[in-house]
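Here the complex is missing one protein chain, while the rest keep their positions.
Presenting subunit A:
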Amino acid sequence: MTTTTQQPTAAATQAAPGRGMRFTGWAANYIDERTSASTAVKTLGRKIFPDHWSFMLGEVALYSFIVILISGTFLTFFFDPSMTEVEYEGSYVPLQGIPMSVAYHTALDISFEVRGGLLMRQVHHWAALLFVASIALHMLRVFFTGAFRKPRELNWVIGFLLFVMAMALGFTGYSLPDDMLSGNGLRIIDGMIKAVPVVGAWISFLLFGDEFPGTQIIQRLYILHIMLLPAITIALIGVHMLLLIVNKHTQFAAPGRTNDNVVGAPVMPTFAAKAGGFFFIVFGTIVLIASLFTINPIWNYGPYDPSPVSAGTQPDWYIGFADGALRLMPPNLDWVIFGYTLPMGVLIPTVVLVLFLAAIAVYPFLEAWVTGDKREHHIAERPRNAPVRTGIGAAAIVFYCGMWAAASSDLIATHFRLTLEGVIHALQFVTVVGPFIAFWITKRVCLALQRKDREMALHGFETGRIVRLPGGEYIEVHEQLDDYERWKLVAHDEYQPLMIRPDANGRITARQRVRAGLSRWFFEDRVAPVTQRELEEQKH
């Protein structure tokens, strides 16, 4: 509040301000005296953003979400989620006279009759794909730089929930047009629900209000899609951003950048200008893509009818891993118990996927438990300096991408002239064995890079200049790095495995042993960072 009382006096001492300035000053004062907005503006305006391209991926997600909100609002003006059957009377010839639901009819009308409707539909859908993709990339950045460590574990969990929300929003939206493609997607979900032992059929009937597909599901998904899920998403984004401000931003190590400061541009005015411009670049890119490239041509698919399924039926990319998991399961896995069938071919992938997502959500807590590291971390770690974590990340990527690729197994088969069975078997291998190979290779590469860094920090880089000494000996001249470059190579911490320590009763619990074992696995192969003493010795 002190700043607000000072401002008028400071202004008065200067030359008399113009009428515009006086009005601005008065308005700002009026608002501030009633809302204390200046405190927030001061805090926000002074928030520092470090410059690194990978720190802007979350912004892509935020901006594409805004585009989704704007274009989605437009679509709600014209879309009617009713499943009442009508006959198509619009201008798309190959569907004229075909019975369909009102939902599909209005979705077609948006595409063919509403001015700008098709562009808005395509903007909405492309922005949705970009939204989830940028969230995924943002998550990978946070993971590989260890930016989820204390104090940001909770924000990781919120970010994870946003990822799940994005997938849920995407799936409910994908189902709304009630075309054949989306209906087939819903049928798969229905199948997965019905595979749940004992309660599956009950849940399915509860959700669909009838035997699949019923006449309720589109209205229900619509309410979820335009009200409940966006509300949760917006609330989570709010908390996510709030924690981002509270926790401050991470930064990569560099001279002058420590664990206790943030070096970068403040929001006002530099970053705000950059970010504002970036918003329009993201918006423009989406609109450009939407105006040039077809997405989800619902008119091709026809109204939903449970009998036909088109070749090349796939979900949008972010649900692909689930579809792929189903495709990868070997046949004939059903268990028949007392006349009841347990479709393990559906149940196993469902359980595996849930466990996989849960593992992503709790990873920060697992790692903190294994490393025993309770310090705050504000310096983003280079991936090579945490070889096991980077290896785990690479393994997860291979696991995910194996399932993801499996969702397009038929297209891989036709486009690369392979057999469908061969593609499936290869991807089964990639998904099951691939993660272990990826972990091992990545860890080795990280350790090798660490050794290279160590070598560079101690002996400098090779100049390629060969010098012959008077004695006849040839040497290659190494040049020392400058201090700025060297800092990046020596700034990381050294970790050691946790030791097993007896508890208060003098006993070593099984839990302790597991923890120590995991910790040893996490840290046993490591390259010690260059110490100050080694550097000093090297100089002489």
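Just so we're on the same page, a contact is a pair of C-beta atoms (placed from the backbone, for glycine too) under 8 Å apart; a residue touches a chain by one contact, two chains touch by 3 or more; residues count from 1.
FYI, contacts and distances are computed from a predicted model.
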Name of the absent chain as recorded in UniProt (options "ABC transporter permease", "Cytochrome bc1 complex cytochrome c subunit", "Carbon-monoxide dehydrogenase small subunit" or "NADH-quinone oxidoreductase subunit L"): "Cytochrome bc1 complex cytochrome c subunit"
Candidate in contact with the missing chain, chosen from A:Leu154, A:Ile188 or A:Ile289: A:Ile289
Absent-chain contact - pick from A:Pro94, A:Gly256, A:Gly339 or A:Gly506: A:Pro94
Contact partner of the left-out chain, one of A:Ile68, A:Leu130, A:Leu162 or A:Leu498: A:Leu130
Contact with the hidden chain (one of A:Pro197, A:Pro297, A:Pro330 or A:Pro502): A:Pro297
Positions on subunit A contacted by the hidden chain, ascending: 51-57, 60, 93-98, 111-112, 118, 122, 126, 129-130, 133-134, 137, 180-181, 274, 277-278, 281-282, 285-286, 289, 291-297, 299-302, 305, 307-318, 320, 407-411, 413-414, 417-422
